[in-house]
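Note that one protein chain is taken out, while the other chains of the complex remain in position.
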Amino acid sequence: MKLQAFLLTTLLGLAGASAGLAQDDAAPAAADAPAAEAPAGESAPAAPATIRVVEDLDVDAVIAAFNAESGTDRTFTAEERSWIGAGVAPGDIDAAHQGYVAIPSTDPNVVIINRNGEELRVTSNASAGRAPVITHESSHMMPFAPEVDNGTFWMAKAASETAKDVDRMFDFIMWINYIFAAIIGGLMVLFCVKYRRRPGVRADQSITHNTPLEITWSIIPTILVAIMFWGGYVTFLDLRTPPPDSMKVNATAYRWGWNFQYPNGVESPQEFHVPENTPIEMVMTSTDTLHSFHLPAYRTKSDVLPNRYTKVWFNSGEPGVYRVYCTEYCGKDHSNMYAKLVVEPREDYEAWLTKTGNWMVDENGEMKPLLEIGELTYNRRGCKSCHSIDGSMGTGPTFAGLWGLKRDFDDGSSAVADEQYINQSIRDPYSQVVLNANGVSYGKQMTIYSPMLPVEQINGIIEFIKSLEGVPRKD
Amino acid sequence: MTAAASTEHDHAEGHDHGDHHVLPLWLLIGTWAALMGLTIFTVTASTFHLGAFDLPVAMAIATIKATLVMLIFMHLGFDKSFHSLLIYGSFLFVFLFISFVWIDRGQYQVDINEKEQQEIAIDLGQ
Amino acid sequence: MSDAHGHGDKPFLAHHFEDEDHQFDSGKLGIWAFLVTEILFFSGLFCAYVIYRAMHPEVFTFASNALDTQMGAINTGVLIFSSLTAAWAVRNAQLGQKTGLIVNLSITILCAFGFMGIKYLEYSHKFDKGLFPGDKYEAKEGAYGDESKGNANTVAFTSPDEEESAEEAEPGVAFSNGDSAEAALAEEDGEELAPWNDPNVPEATKRKLKIFFGIYFCMTGLHGIHVLIGILVLGWLLTRAIRGHFTPTYYGPIDFAALYWHLVDLIWIYLFPLLYLIN
Partner (left out) sequence: MTQVDIPVESPVRPVQHLDKNFINHSKGFLSWALTLDHKRIGLMYLAGISLSFFLGGLFALAIRLELFSPGMQFMDAETYNQVFTLHGAVMVFLFIIPGIPAALGNVVLPLMLGAKDVAFPRLNLCSYYLWLSGAAFFIWTLFSNGLDTGWTFYTPYSTSYTDTSVIQATAGVFMLGFSSIFTGLNFLVTIHKMRPPGMTWHKLPLFLWGMYGTAIMQLLATPVLGITLLLLIMETTLGIGIFDPQKGGDPVLYQHFFWFYSHPAVYIMILPAMAVVSEIIAAFSRKHIFGYRMIAYSSVSIALLSFLVWGHHMFVSSESTLATLIFSAITFTIAIPSAIKVFNWLATLYKGSVALDTPMLYALGFMWLFTIGGLTGLFLAVLSTDVVLHDTYFVVAHFHYVMVGGTLFAFLGGLHYWWPKMTGKMYSETSGRIAAVTAFIGFNLAFFPQFIMGSRGMPRRYADYTADFELYHRLSTTGTLILGVGLALLAYTLLRSLFGGKKAPANPWGSATIEWECPSPPPHHNFDHPPLATDPYDMERVEWDEEVQGYVPAVGHRPTAH
């Protein structure tokens, strides 16, 4: 949405929007439902009235009927299939990607779960006549963070000893705040009432200063802040100094996701597991803008920069699931740049590591088909945040209908989108920067993935793009 | 403006008079000659390789030149002390600004170098 | 002078000041406060300079070879002389010497033009050699002085750890970011590659050379803009001086413009050794 259009609609429609708010009140009863019913530790939705599982619908039959009717031979990705299962007409899939399609029969209290047990959120949309819509959701998104609900009034649950040290300082300052606020607020009200203006009563002009009093109220805060400073500094050193025996996990942040690398070479996007009661040192860097690794449960945070390594450590403590936020503004999907931290017993962790290391291999140890690898790569490596598969224009050109298309570059040359072109675009993206439909260059936006992508994944992407050949482009 | 009020005003301000000080010509030309001499000196000095003393020597000469310009050409030596306070104060803040940034950058430069070495390794590995 | 009413006999005394001394004192404090902001304005550039020089002294030493010390020294002389004439002009104004004031102001302005002329020569020389600020930077042969001098500096230019990794590289390997064309060009000519466009020098090191020129052009460019503003102000004062506006009791504008001009000189006094005289 262009900003101007937004300004216009806001100015014209403020009244309408505020009227719509009342309608909104009814919808999210789901949020207030007790979280206790959710399986401990695992990510689960906050107990809505009904959970509709996508497999209820015969998705294949719906697609077949659609293709027969429209005379096309369109294929759908796994995610799109889950939406079809939720009641989106196949013809509306493209609109669903933008989050604007109505599902006629959906009850606002129904939460839809895709086949991986992940939630598809149902919310209202003002500009689409307030019909319920499916929002495009990151598949790694956690419906809720248990540590937030299991915490105190002020803080989320503290998951490590260092976090508890931080909380102790927090509570200390909070008590000082309560006391000072009570004194200042109380005296303010007292003076305003007791010395309110009354006819014939004059102010006492003799009180203009009182040196002992002024010195007292300068010194007491000075002592208090000195204590705070020292206590805070000691704990801060603790937060910054990893024990020498910590387990190292590398994290690479990109727009808009996280990639975690283990010392044995295993990589895992958007989710990482660590063994319980182990000090973990994160060594982080970014491929593009600034990001920030924020792990509230461990009270730790550090910016992630493109030109250097930054480090953060925490002691994993008891098993649990925690949310990692990006807290340094990084553009469009900043608010969706979550990652999941799972702390689990060592044997579970090792099993997970083995399974994750072999994600291109199926249960029988066979290499998965290239197309499937391509689709997984597309979802895991962050291609999806810039390259749409529904034909819409994003930060980068869409993959839909790309295969075999003539591409014009910003240096005036052009090429046909074939294997070699795609290969080179991934390995050396700036050697051939494409123009968009308006003839404007996409610029040097693309992350250089080549050091991270093995050959199978690049070939998989090629297959995946091939499979999208028939999808109409809208750029 | 009455004379009494004028005195009061001056009193409040704490003037140190002497802003209309006319500088003698020999002082101006002498200062210019000194500045030129120092310029030639600094250019000559730079042709000798003084190693670690290169920068301090060049900066010391520049500072002497700058002081001459400020005190004499800019009349700061004959002006209100508040103007000197302003200008020296601004140097102090520039110094604080640069030194704090320098302290921090000096500390984290290692992290940048580490990443750079990695990048170079990747570049060369291709 | 729309606000000059109320002081009929003193055409340049604004109505809200008590007398000419009051106006002069206020103006003088104002210009000093302005000079303070100028110093802080330049401090950002000096800070960037200090940081990058402190972290990469070898790059600065090497890149400084591309600057022409002789031209810089001449420009320093020109500017110092113009400072003298500016200070002299203030003296003329204080003593009511109209002719001397006009002559000195004119010399100051001529020096300023001279400074900009030499600056123009320097800049066009840099651009000829492909030493542009930022992305357009593409150093050509001889950009860093004569070939022997360039080679002599190769050791100083590459810091020890980078040297090591550069040696490991296989010759002729192109880099990803647009340097391949440049390298290929150099190879076609069959010339021996100079260090600034040697493909074996990692991109990370090469772009530090660009940073030097980024800082160089920002510092001298911003200083040049100040010189241009000085020319405008001094030119305006020259016309007023010719019309005989200034008297021993009203010479504030000359004094203030001279102070500004001295500050421009002062900044150059630091820029010259920092940029040109690095060894």
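A few notes on this one:
As written, the chains take the letters A, B and C, and residue 1 is the first residue of each chain.
Here is the rule we go by: a contact is a pair of C-beta atoms (placed from the backbone, for glycine too) under 8 Å apart; a residue touches a chain by one contact, two chains touch by 3 or more.
Because the structure is predicted, anything quoted here is derived from the model rather than measured.
Considering the whole complex, the hidden chain is in touch with A, B, C.
Within the whole complex, the absent chain has one touching residue among A:E267, A:E281 or A:D333, and that is A:D333. Which of B:L25, B:L96 or B:A121 touches the hidden chain is settled by the complete complex: it is B:L96.
In the complete assembly, the contact with the undisplayed chain comes from A:D303, out of A:E267, A:E281, A:D303 or A:D410.
The set of subunit A residues touching the chain not shown comprises 1-4, 6-7, 9-11, 14, 17-18, 21, 24, 27-28, 30-31, 46, 98-99, 121, 123-127, 135, 141-145, 147-149, 151, 153-156, 165-166, 169-170, 173, 176-177, 180-181, 184-185, 187-188, 191-192, 195-210, 213-214, 217-218, 221-222, 225-226, 228-229, 231-240, 255, 288-290, 292, 294, 296, 299-303, 305-308, 310, 323, 325-336, 443-445. In the full complex, subunit C contacts the hidden chain through residues 2-3, 14-16, 22, 25-26, 29-30, 33-34, 36-38, 40-45, 47-48, 51-52, 132-136, 204, 207-208, 210-211, 213-215, 217-218, 222.
Not every partner is drawn; the one left out touches subunit B at residues 1, 4-5, 8-9, 11-13, 82, 89-90, 93, 96-97, 100-101, 103-108, 111-112.
As a convention for this text, only the chains that are shown with their structure count from here on.
Chain centres here are Cα means. That of subunit B falls 15 Å from that of subunit C. Centroids built from CA atoms put subunit B at 49 Å from subunit A.
Residues of subunit C in contact with at least two other chains: 176. Shown for subunit A are the residues in touch with two or more other chains, of which there are none. Put simply, subunit C touches subunit B in their complex at residues 18-19, 24-25, 28-29, 32-33, 35-36, 39-40, 43, 46-47, 50-51, 54-55, 69, 73, 76-77, 80-81, 83-84, 86-88, 90-91, 94-95, 161-162, 165, 168-169, 173, 175-176, 202-205, 258-259, 262-263, 265-266, 269-270, 272-274, 277-279. Listing the residues of subunit A that touch subunit B in their complex gives 285, 307-310, 451. Touching subunit A in their complex are the following residues of subunit B: 108, 111-112, 114-116, 122.
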